[in-house]
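For this depiction, one protein chain was excluded, whereas all remaining protein chains were kept in their positions.
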Amino acid sequence: MSVTIRDVEYVAKLARLEFTEEQKQKFTEDLNGILNYVEMLKEVDTENVEISIGAYRVENALREDVVKPSFDREALLKNAPDAQEGFVKVPKVIE
Amino acid sequence: MEFEAIIGLEVHAELSTKTKIYCGCTTEFGGEQNTHCCPVCMGLPGALPVLNKEVVTYAMKAGLALNCEINKETYMARKNYFYPDCPKNYQITQDETPLCTNGYIEITTDEGVKRIGIQRIHIEEDAGKALHREDGTYVDFNRSGVPLIEIVSKPDMRTPQEAKMYLENLKAILQYTEVSDCKMEEGSLRCDANVSVRPKGSTEFGVKTEIKNMNSFKAVEKAIEYEIKRQIEAIKRGEKIVQETRRWDEAKGETVVMRSKEEAHDYRYFPEPDMVYLVVDDAWIENVKNTLPELPDKKRARYISEYGLPEYDASILTSSKALAVYFEDVVKEGASPKDASNWIMGEVLRTLNDREMSIEDIKVQPKHLAKLIELINNGTITGTIAKKVFKDMFESGDDPEKIVKEKGMVQISDENAIRDIVNKVLDENPQSVADYKAGKTKAMGFIVGQVMKASKGKANPQLVNKLVEEELQKR
């Protein structure tokens, strides 16, 4: 598996990032370097091995269905670049 | 060539829990924008999700009611996509391990009972609400984190009508179990459809399209109908169907392309590392089972066998939990099931329909409807009067006895009093009397009508008939 500039462009789009041609070239090389290193995982036999979704197994971290007071809106929105009338505003989305 | 359609539905239902799925904020509908929010449901840096236990219980309840298997060990997953109403830019949902799988719903078609398979039910969070205005999009995160179940059917439906029936039954079941209030107008029930067509007899699936933005069951039916027609016509023209997402345009009555396969999302699902395994044991499942109410299918069968109601009436009465509860309450208050059913199927539903109201809004208490029925049966009022009394009850919510008394609507069964009215009517209508004598029996009906009118509907109809006949013979 070798990463191409085209892959980098596709992934950048997914990640909502943009790069200059030069940066794309650099990232292609970097990703190939890292992924080549990661190739070593192929030699590990993982047939019949379960995945671990955490460092160790924990079950059922559950919360009772009891209402807690919500947060002060002012405090929640104070870092918003564009908050209006208690809404978070963004450029018009068309879909 | 004849075609058949393959339809699968994805339904999102908001759960009726008190709090959101991953934080303690209220799920109450409405509320000023961004006031039912906290760092967790706003996706602030450093905030972490903790699963609401009740969400699991509700989802299992739905699963059991829909004949699903419960998966005892599951975990949450992230679905990654950027959208302004998605605060973390990923949704915490379930991917490889849905909580419930492999269930079904039964619908009654012309060919009999048909099972529509349910592939999976999983739990997930809702997004915020984006309001599109002229100068920009305004986002309210009150709904962000409200718990949802997504119910994915198997591609087992063949007609838009089957799809509609599936939805109606699904809605009834979710309401019966009180898992969701299923208010489409508040967005607590939403539906997407996958539609493809193929030559009849073929066993391969055609290329499917996904249809979104249908805001009522009627719209689902119409959209699917349109889409099937569109696909068949395209194929007949020699065109290929492309896999794409289409939007139902209610005003134009057509589906339009939203995005093509090339623009399709790459959601990059992976196990949610901020959360842990969800394990449900037999005791928990048993507990949920024990809280399941009688479901519509069973109820309908019981109404037919136990109450002797016609199949149609039983279906209507069980179509929503509220209606069934109302009916059973009227029966509990002493009305016979047949009378109760007749009144509800007749006057009650007709009036509600006229006013565009639902049974939840009715002012007439079940015990008052039962009393009204009793007043007819014991001869206190006539059927005609009863309809008037009902109208009054519908507006005021008053006790029918009180209405009858106050408005003097008690039935007149005094023979002499009625005989006086009859003679007065006969005196005033010599032509009708002559007609009757000449053999035109129709004239009798007219006279009876006049007598009822003169008594303001209060005269006992049987007595009126008898006395009119007697007095006519005397002339």
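Think of it as A and B in the order they're written, each chain with its own count starting at 1.
As a working rule, a residue touches a chain if its C-beta (ideal position, glycine included) is under 8 Å from a C-beta of that chain, and two chains touch if they have at least 3 such contacts.
Operating definition for what follows: contacts and distances are computed from a predicted model.
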Record-based protein name (UniProt) of the chain missing from this complex, from "Aldehyde dehydrogenase family protein", "Glutamyl-tRNA(Gln) amidotransferase subunit A", "Molybdenum transport system permease" or "ABC transporter ATP-binding protein": "Glutamyl-tRNA(Gln) amidotransferase subunit A"
List the shown chains that the missing chain touches in the full complex. A, B
Considering the complete complex, identify which of B:Leu44, B:Met184 or B:Val207 is in touch with the unshown chain. B:Leu44
What residues on chain A make contact with the chain left out of this view? 1, 3, 7-8, 10-12, 14-19, 27, 30-31, 33-35, 37-38, 40-42, 44, 46, 49-56, 58, 61, 63, 71, 75-82, 88, 90-93
What residue numbers in chain B mark contact with the hidden partner chain? 39, 42-51, 78, 80, 82, 84, 87-90, 137, 139, 266, 268-271, 273-276
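The rule is simple: only the chains that are shown with their structure count from here on.
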Can you list the chain A residues touching chain B in their complex? 14, 16, 51, 53-54, 57-68, 70-71, 73, 76-77, 84-95
What does chain B use to touch chain A in their complex? 17-19, 23-26, 32-39, 42, 44, 50-56, 75, 82-84, 130-141, 258, 266, 268, 271-273, 275-279
